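Left out: one protein chain. Kept in place: all the others.
Presenting subunit A:
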Amino acid sequence: MTSYDVIVIGGGHNGLVCATILAKSGRKVLVLEAANEIGGAARTEEFYPGFRASTAHILNRLHPDVVKTLELEKHGLLLSPKAASGSTPTPDPSPQGGLAAARTALNLGEFGREAETSSPSPLRGGVRGGGNSHAPTIALSATGERLTLYGAYGESLAGASVAEQVAWKELRAQLVRYAGILKPMLSRRPPDLGGMSLAETSALGLTALSLKRLGREDMRDFLRMLLMNVADVLDEQLEDDRLKGLLAFDAVLGSHLGPRSPTSLLGLYYRLTGEIGGAPGAQIIPLGGMGQIAAAIASSATKAGAIMRSNAIVNKIRVENSRVTGVVLENAEEIPCRTIVSAINPSTTFLDLVGPRELDTGFVRKVKNIRNQGDAAKLHLALDRPPEFLGVRAEDHRGRLVIAPSTDHVERAFNPAKYGEFSAEPVMEITLPSLSDLSLAPDGACVLSAIIQYAPYRLKQGWDAGKPKFFKIVMDLLERYAPGIGATVRHAELLTPADIEARYRMPGGHWHHGELQADQMLMSRPVSGWSGYETPVDGLFLCGAGSHPGGGVSGAPGLNAARRILAARS
């Protein structure tokens, strides 16, 4: 029997990143994936003959160290927007709030420079220039008065008043600056306050230094705002309900929070700690869908010598004398191994695979208390033809379309979720990935992929009864923003958190593998005392989104875990 130095459980992107780095260091690595395909929630699947989509549908935080360490660009990843620079950013030509206004009234140098390199009419659909451009974000409006964030998270803002543009430019700069303080923490272990190494202490010192560098006023504001709710922050600085609604939506996307819930601003910071090619907050709809990312990582893993097995469901992690000795698969096959890295959910790892008997009560208690219940649903539509959203320019349909008309609207959408009910007026993020990658849908047809909030995992009426009702609400809503879309639906797939749980083996259907809120971040992720990728079981490590820094297709937990494992061994 072949023996392995390391077994990685779960072939999602974090598992693959970790496996690749460990394999590159010369270890013999086996990746066990339960599904018949690797990639986790980033994999692209056919949901209707000829139509493909992936649950994660936007790339906005793949960590640059991951891209570099795994040499992903050599393995087919196309990230750089430079080849398609012609479309970044695309200012809105409308008279008010447009480029001319910005340039003359504000004389904003940056605006001008960017605008000069931009081409007025990018091609519609298809692959352009072999690269990805930053996708714009469009705040949809049922009346067609849209507002658009171009460039990397609204480097330019179209459709708003001049005053609002100025206010946004300031707020954006401030948010990016503050997120920048937190950003270095993403690629490090959370500070271990009990016993920090010299390197860790100095890294934390650098964070303190960067805080200091903000200057006194800015530092105070950073500290003041850190745990604020996003709604209050937005009300301090902005006027436009559409912009505030969009930002509020982005702050709470993927969490069980409303914009007025304390600490909700952290979600926006988390988004802005992500980057594409050095541009914070930038997003792309990857060519070939998210599956392309997983494929590039898998290709890098293969090159590094990692062996990947799909349809390999791990049923048990064997522990003897507080140390892992191997895994047992569903088919009773036993694979001995002294180092096991779990990229799957922490609760599943400890409660199901290791089992509470091998763990201390206090630890089990903490694991059981991880808040894991998703509040977002995923919709995939197979459409006869691309939909036309009211007031959205043809080329902007390739961006991220958000229905969140105001902060109040998002908050009201959240209210029922607190009581186990779905939103009657949900908020959602829509992409049309087949416009960026023609291979995802048959000729002329289109794929719509949307994340819809709020859809609580524990729905009081149960999802069997609730799903058809929620689907109707969602389709009625889409119809309001893209009249006629309903008639073009060939097939619809609505994934409730319960469905996401079953399909991706994510307990609670939560794509972060645990709420990403202040109490479940940094040294408290996944649980306090065990945030450094090690676990109470010798030889068992975590490397998934349930660990610091959290979810989204970043690869950062996988990267940090691999570094930790390498450091622990040497």
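Here are a few things to note about the model shown:
Operating definition for what follows: a residue touches a chain if its C-beta (ideal position, glycine included) is under 8 Å from a C-beta of that chain, and two chains touch if they have at least 3 such contacts; residues count from 1.
We take it that contacts and distances are computed from a predicted model.
The protein name that UniProt records for the chain not on display, among "Porin", "Glycine cleavage T protein (Aminomethyl transferase)", "Branched-chain amino acid ABC transporter permease" or "YceI family protein", is "Glycine cleavage T protein (Aminomethyl transferase)". Considering the full assembly, A:K368 is the residue among A:K368, A:K460 or A:R480 that touches the omitted chain. Checked against the hidden chain, the listed residues A:A282, A:L359 or A:A545 yield one contact partner: A:L359. Across the entire complex, the residue among A:S3, A:S322 or A:N415 in touch with the chain not shown is A:S322. Along subunit A, the points of touch with the absent chain fall at residues 319, 322, 351, 355-365, 368, 536.
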